[in-house]
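The other protein chains are all here in position, but one chain of the complex has been omitted.
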Amino acid sequence: MSKVTTMKEAIAQLVNDGDTLAIEGFTHLICFAAAHEIIRQRKRDLTLCRLTPDLIYDQMIAAGCAKKLVFSYLGNPGVGSLHAVRRAVEKGIPAPLEVEEYSHFGMVGRFIAGAAKLPFYPVRTFAGSDIPSANPRIRRVDDPYGTGQIYVVPPLNPDVTILHVQRADERGNAHIWGLMGMQAEAAFAARRVIIVAERLVDEAVIRADPNRTVIPGLIVDAVVHEPYGAHPSYAQGYYDRDTQFYLAWDTLSRDHDTLLSWLDEWVYGLAGRAEYIQRMGPEVWQRLQPGEAWSGQVNYGQYPE
Amino acid sequence: MSKVTTMKEAIAQLVNDGDTLAIEGFTHLICFAAAHEIIRQRKRDLTLCRLTPDLIYDQMIAAGCAKKLVFSYLGNPGVGSLHAVRRAVEKGIPAPLEVEEYSHFGMVGRFIAGAAKLPFYPVRTFAGSDIPSANPRIRRVDDPYGTGQIYVVPPLNPDVTILHVQRADERGNAHIWGLMGMQAEAAFAARRVIIVAERLVDEAVIRADPNRTVIPGLIVDAVVHEPYGAHPSYAQGYYDRDTQFYLAWDTLSRDHDTLLSWLDEWVYGLAGRAEYIQRMGPEVWQRLQPGEAWSGQVNYGQYPE
Amino acid sequence: MTEYTASEMMIAASARELAGARVVFVGIGLPNIACNLAQRTVAPDLELVYEAGVYGARPSRLPLSIGDPCLVAGATSVVSMPQLFQYYLQGGLIDVGFLGAAQIDRYGNLNTTVIGPYQKPKVRLPGSGGACEIALLARKVLIIARLNRRTFVDQLDFLTSPGHLTGGESRARLGDYGQGPTAVITDMGIFRFDEKTREMVLTSLHPGCKVEAVQERVSWPVWVAPDLAETEPPSPAELGIMRQELDPAGRYRQ
Partner (left out) sequence: MTEYTASEMMIAASARELAGARVVFVGIGLPNIACNLAQRTVAPDLELVYEAGVYGARPSRLPLSIGDPCLVAGATSVVSMPQLFQYYLQGGLIDVGFLGAAQIDRYGNLNTTVIGPYQKPKVRLPGSGGACEIALLARKVLIIARLNRRTFVDQLDFLTSPGHLTGGESRARLGDYGQGPTAVITDMGIFRFDEKTREMVLTSLHPGCKVEAVQERVSWPVWVAPDLAETEPPSPAELGIMRQELDPAGRYRQ
């Protein structure tokens, strides 16, 4: 049974005001197309969760979608600050933003605990740091084998997780390659999962390489076909990270009104990702086109009776 | 720097009497070639760890290599008992065998804790079972978030882990496909790692598909090239599981002396795996030869400046 | 009337229990055939997860082992044991698990560990494998076992996998786990569990079987449901699928 739908439908049906939302992807496969649709549909009071809020949450926070941010690294990677997040935290523009802060490893532990339905996850970090004093949800337990105390973090179970993938079949079985980030854990931890794919493929393509299936359709609620949906992030083998965009964002996001103008032009003013692709123009996609470097194949074998 | 050596050398150098040893592999990629060399070198007092002791530890225990068994399922899968293990436990033949017993999930947790250097690992199993009363190393901690108590298991850190893989380069970077079992965790948890490969390949083959690299050479001490080294277990795409052997073992292992005769003929009487392959004869390898079912390829992309 | 074996009756009855289930944790042997039969009859959307880490297998033959390569080739996803046990089973994705045992008590508790004392066993059985966690974490559990007094015992020698413990609310008090066993499918009839006491109650007899014969093979006084039914025998369609498609060699027929 096909779960294929449009981004508009998927967001309308599966993302509610007040939801806890994770659009994951460590640098790689960050689904900006979904974020833009959420901004367009003016979703409100979201609790946004990601290790690295990146430009995607900078945009959503500037647009007023969020009431809270759960994170571990608040930067424009290799460039500098996330100015919109800083404005919200430092000055309450456009609205005050609650923050709940971990280290990367703390967030990793939270997603694992969420996926595994564990009440807590132990991590050998935080000792000696002020982070636990700033976040009372980071606690400690005694090791019953006598090595002393260890910090633990609570599970993170998003209402919705949205993941961009390279290819998926119509049931949501998805192949991912390149950086894996927290994709598997963020999906298994969620109550609802939206898979956004560069390519929709026949299930035979998936079944030819079952070890590459990071997300099973079993846990997927909707599948959206949205090529270039991760730009200015990237999809390994499909298009490069748009470093020019990440650098340009540092300038244009320094002023709230300039940022809003950008949203007007590139988000509110467009019906969807197809228009975004067209407006960016072919020279951008040409510039981001990688060369070919193929994986080689492995034989899974045929096993007749 | 190449780590390639012979099985004889690898076992002589890296496996010591009294070691805690894990030859892992869930049905798949069980390295019988290493076990046979350990039997030949008459290693003693080993603590043998595996989820499923399978025929491999049945043989090693019958040969007198083990003083203790750490496990979760003691059977000949789909066939019945492990008669040699039962003789050791029930009758002390050839010697008494200490057992330390978990469920599968308990063993999974132990290997994860070992790989992650965690003092314990929480698992939502064992509640209401007699297993914890039979194994005092299974303990409980209080959830600091208030859901009550949860069982935990201690880390398992073998002195040596031996893994069979489909292909590896000379530094031990290894591609595995098919069932993954506990291969990654058993390797990361170990102090020393021996990789036994069906094929030795150029590192370019590994680097063409880095997501397939389950074991990084970083943690590998020796690499042995041993085709058919997992028989009667199997290597996905290379040779089938020898169900005839598993069925035959049920009969021949029922009597200790019959089993010892088998060891004389197939282990002590042979210099190594090459002779084993020859003695088995080409019709066996022909019978176990799977057809082809290729994975397809993915593009990792080329990214020039 | 079409003839059929007791195994075929057990397989058909087990398959029917999967009506409405979405995801089943599959074991080798009768449960494997029952799940595949259910997919072709009462539960066309049933998803199969194998303990070895395989989701969506399409086996080309009847595997001897849960880790057979035929389960891997052409599957939808193959994952490591940590992922399987943590994200699939503990994560709550499994609706139904199948279990068997060397000993079963009236509350559906199971022993697969030892006969005799643990430290000096008369018979060393396989142990838990994944059974303890399946018993706790699958939403519900189906038990398949042939009736005899050595199996259906008054008192387990070892409780490997929790059923309803000492009955009543005792399992619920364990915490946030699945509901435990809901049916015991035997070669002579089907037991379910009383909603209050959580004791086994014989609710259905297979055609030709008698309550007295069941009682002879159970060590405790058997409760019989007032509306004791007769199990519908395997239909020609069910038998056809089992015999022609699923087990043409008849390995699990006897």
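First chain written, first letter: the chains are A, B and C, and each begins at residue 1.
What we mean here is this: contacts are C-beta pairs under 8 Å (C-beta built on N, C-alpha and C of every residue); 3 or more make two chains touch, one makes a residue touch a chain.
Predicted model only: the values in this text are computed from it and were never measured.
Novice: Please identify which of the visible chains the hidden chain touches across the whole complex.
Specialist: Hidden chain contacts in the full assembly come out as A, B.
Novice: Of the listed residues A:9, A:90, A:202 or A:265, which contacts the missing chain in the full complex?
Specialist: Within the whole complex, the residue contacting the unshown chain is A:90.
Novice: Which of B:11, B:99, B:153 or B:184 touches the chain that is not shown?
Specialist: That would be B:184, which touches the missing chain.
Novice: Quick one: say which of B:118, B:152 or B:267 touches the chain that got left out.
Specialist: Per the contact definition at the top, the residue touching the missing chain is B:118.
Novice: Could you please point out the subunit B residues that touch the chain left off the display?
Specialist: These residues of subunit B touch the chain that is not shown: 1, 112, 115-118, 173, 184-185, 188, 203, 206-208, 210-211, 213, 216-219, 300-305.
Novice: So which bits of subunit A touch the chain we can't see?
Specialist: Within subunit A, the residues that touch the unshown chain are 26-28, 51-52, 71-75, 77-79, 81, 85-86, 89-90, 101-105, 108, 111-112, 123-131, 134, 147-148, 178-185, 234, 236, 240-241, 243, 246-247, 290, 293.
We take it that only the chains that are shown with their structure count from here on.
Novice: Name the chain whose C-alpha centroid is most distant from the C-alpha centroid of subunit B.
Specialist: Taking each chain's C-alpha mean as its centre, the farthest from subunit B is A.
Novice: Using the stated contact rule, I'd like to know whether A-C or B-C comes out ahead in C-beta pair count.
Specialist: Pair with more contacting C-beta pairs, A-C versus B-C: B-C.
Novice: Please list the single chain whose C-alpha centre lies closest to the global protein C-alpha centre.
Specialist: Of the chains present, the most centrally placed is B.
Novice: Between subunit A and subunit B, what distance separates the C-alpha centroids? Give it in angstrom.
Specialist: 37
Novice: Rounded to a whole Å, what is the gap between the Cα centroids of subunit A and subunit C?
Specialist: 40
Novice: What positions in subunit B touch 2 or more of the other chains?
Specialist: As it turns out, subunit B has residues touching two or more other chains at 124, 147, 178, 180, 236, 240, 290, 293.
Novice: Multi-chain contacts in subunit C: which residues touch at least two other chains?
Specialist: 54, 68-69, 72-74, 78, 86, 90
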